[in-house]
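Below is one structure, written out as structure tokens, with a few remarks after it.
All protein chains of the complex are present and in place, except for one that has been dropped.
Now for chain A:
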Amino acid sequence: MGFTERGKQCLLPEEAVYLLECGSIQIFHKDMPLSVQEVYERLLLHQTLRVLQYQVYSHLKRLGFIVTRFNSSSSQSAYERRLNIRSSIGSAGKRKRSPSLRSEPGLSRGRDGDVCGDERSSEDKSVTSCTEAKESNREGRTFRDMSDRPGKCPDHDLKIKLSDQPTISDHNGDSRKENPPESTDPSEDVTMENLPGAFRWDFSKISFPDCAPDRPCNVFPAPQPALLPENVAGREVDISPWRQRLSLKPEKMSRKERDRYDWERRFKSNVRADAAVQRCGNWTEYKKLLRGREESSRKARPPHLWASAITPLVTPEHGKTTASVLDQITVMTSSQLLDGSERLLDVTADVPQIHFDVYQADGTSDFRKSRPGLPYARVCVRSFSEAVPSLRSLKCLALRSVDVPVVFALVDCGEVAFYSFKDFRLPVDVYP
């Protein structure tokens, strides 16, 4: 594959050794051609490329895959996937930055800056503004939990507030073409101070507008002035053009999924189908309704079942599906590999390193050097003499590559075998 640097075509060491073994190139050092043995001894000693890794690389190449070195920026975090950012970004590799998006020197941006920039250039502005708002919240990486900013619809306020408030959003203020460059200091201490401030809002008094597709809500009211800073004026806005753009993509379900969906619709009831629930304005009222219902059902219970020490496990209205019954008696909760992985500190020493991205090279793949896309798998090379990684390091590893499965390539004196950990969910419901 290689890469170009300053106009010269260069090859990575593993590529060079592989091509030499195939007989496609000749490698010269000080005008003398090198034999395969000399090339092994010269190139396969570095920390970045040991003999083990070269053996896995050549094995995969001979099988016909396209193998590149692991590029950590090609792996998305959970948040990015939720936003489906990848579809809007052209390339995962080099990207051209327009001069207006140049960041301030004090900020650490990395790929986040690139993401913002490309998003803007390629998509419709009205669609991106909501996502931009979320991105801006995400930029302050340490404050991931605070990213769902309370109070009001974030997009409006950010457009207005950027020039003033030294909040998390300002880190991205520079990335927006429409807003003037910020003069606020991007110091993290200021945002730290804002953290306890978030708790001084009383959520029972703030109403969240519901813009679900089945709700008639086309106008967002003006935000309460008490929640805004002094020199900022909020206004009400009509969101009907934007609501038309929400959930545009129809969900493609396979036949099995469609059957399951129909079955669930018949036997599982939607909570909101209840008129009384729809009349509830906020969570307090809903809880009151639930409590009232529980009491009335308690009064209607047959005493011979409920009066003694042993009571039935489920009531008739809750026992319609196998899953709900199993829910009551389950001893273990099913867990996935990624559960709780975000909270683990990434102690890099323990976590196995991912070495290669592997792409398929058949007719259906759309791999391009400039736009490789999502790899088929990521390979981590280990030897048999090393210990099996602990669950904690496996979770950290899974977090590093959420969208693509990680395969362990175990090398044993030249023989390569591939292993991976797969999640498995025990079936709980019985579908006809």
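Observations, loosely collected:
Note that a contact is a pair of C-beta atoms (placed from the backbone, for glycine too) under 8 Å apart; a residue touches a chain by one contact, two chains touch by 3 or more; residues count from 1.
Operating definition for what follows: contacts and distances are computed from a predicted model.
Think of the chain that is not pictured: of "Cell cycle control protein cwf14", "NADH dehydrogenase subunit 4L", "tRNA-splicing endonuclease subunit Sen34" or "GID complex catalytic subunit 2", UniProt labels it "tRNA-splicing endonuclease subunit Sen34". In the complete complex, the hidden chain is touched by one of A:Ser58, A:Asn71, A:Ser324 or A:Gln360, namely A:Ser58. Across the interface with the omitted chain, chain A contributes residues 18, 20-23, 26, 30-33, 35-38, 40-42, 44-45, 50-52, 55, 58-59, 61-63, 384, 410, 412-415, 417.
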